[in-house]
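A single protein chain has been removed from this complex, and every other one stays in its place.
Up next, chain A:
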Amino acid sequence: MSQFISVQVGQCGNQIGSAFWPLVLNEYGIQTSSNSVQLLKTQKDHVKNTRELSEAFHSFFHVPGNKGDLSFKTLADLNAAKVKARTVLIDMEDSVVSRYRQGPLRGLFDQTCSVTNYPGSGNNWAVGHYTHGTEYRDRIDETVRRVAEKCDCLHGFMITNSVGGGTGSGLGTAVLSFLEDSHPRVDRFVSCVFPSGTEDVVTAPYNVLLASRELLEHATCVFPVENKALLEICNAQMSKRENIDQASYNGSCLPFQDMNSIIVNMLLHLTSGSRFPGSLNMDMNELATNLVTYPKLNYIFSSVSPIALTASTMPTIPGTKMQDQLFTDAWSRSNQLLKTDPLSPGSVILSAAHVVRGTTSLTDMRRNIKKFQSKARFTRWSKEAMKVGLCSVPPFGHPASLLCLLNSTAMSNMLEVIVQQFDKLYSRKAHAHHYLEVNGFEENHFHESRESILNLSKQYIELQIQQPMNIPRLQLL
């Protein structure tokens, strides 16, 4: 069974992590309720796939002594069996990581899997990347090695961070290249949070640009997420009456739980094909082959439906209508984890993947793929570039769900905004001296990163207006 190591860097990365682990346990049927935390509810007709779930338990957790029975019921069982999460927690300030050590799940994490320090990176990418990157490289490598040694088939690193700040952005991208050096054959999937336009961090445009370039160079696939999009989803969805369970669960958790749970939902779905059986498996290492059509075009749009992790309190009608609704929702703007619409007019789809968990049929799948092919615009060659995954284990509480991943030229819009905001700040050279003071950082890094993001954006645009080639097929004499 394939295994994943979650690498959480910086405050945001670790907050996503703190939403991730209880929900993972929840998916595996382990209740994480402690005093205030409420359970997520399941639908009445929910089928428990106990066997598949327990077989896949290794994916995120290390169980010492390789016991046969992995169907744990409670946290106490986990602690008794000395189960550890496969994770590396990295932060340059202690506040979030230390909460892990005091929280209800503290048994899953130990001192050896975290690298922390005080007092942070001052929202400075260069400090995170160079100062901390150099200083902590050995410790981080060592920690990763220890966790990786406990995996017998390591499949991928899932890196969560934000790109607006200093630690997640700077050190996070440094960690990415450490991983590339130490485990060149293991895929690196990054889901990173892009700050919303109204910045709480003045230097965010610098950090975003510098980090984006690193992601481009060193990640297998990047699943960017925008705070603004998450916020809108929360406002629209979580307030709905049918999602009251989710809302009360979120309320009982740490701040940003509602937004982070959307990312977690996406990550759980993304890895489902590697963890659970299905009639058409989609392994994580297939993602790059299917979605990265040309080198470096590795920024992927993602959307999930349904958005809420808990079962809706409204009855859902299973069957064709529900299936179609899943697809329609996933293509709609309101379910996108980015503000940019991958299906916006003018943009073209380079490749697409649809992964269904739970009950579905080929008939439903084919009908909706056809619908998608008539709805979206494609290049001359990409119309049939469709990846389909069917996973038999639905997410906790739902009969079925859908993850839609798109590589669309609309990504150029987001990249242009990144460059524009950088230019606005850099034209005044505001705060630039803080970066130049850092040992290892040179002014050229700004220019190179800007160039590289602009190039990527251009590459998308070129594909968008690509003139179809008409080279006739081979002629045989």
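Methods note: a residue touches a chain if its C-beta (ideal position, glycine included) is under 8 Å from a C-beta of that chain, and two chains touch if they have at least 3 such contacts; residues count from 1.
As a working rule, contacts and distances are computed from a predicted model.
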*Given the options "E2 ubiquitin-conjugating enzyme", "Ras-related protein Rab-21", "Tubulin delta chain" or "Ras guanyl-releasing protein 3", which would UniProt use as the protein name of the unshown chain?*
"Tubulin delta chain"
_If I consider the whole complex, including the chain that's not displayed, which of A:27, A:258 or A:364 touches that chain?_
A:364
*asked:* I'm checking contacts with the chain that's been left out. Which of A:143, A:351 or A:421 qualifies?
replied: A:351
_Sole contact to the chain not displayed, among A:63, A:201, A:388 or A:430_ = A:388
*Name, in rising order, the residues on chain A that touch the hidden chain in the full complex.*
1-2, 55, 152-155, 276-281, 283-286, 288-295, 350-351, 353, 361-364, 366, 369-370, 373, 379-382, 384-388, 390, 466, 469, 471, 473-474, 476
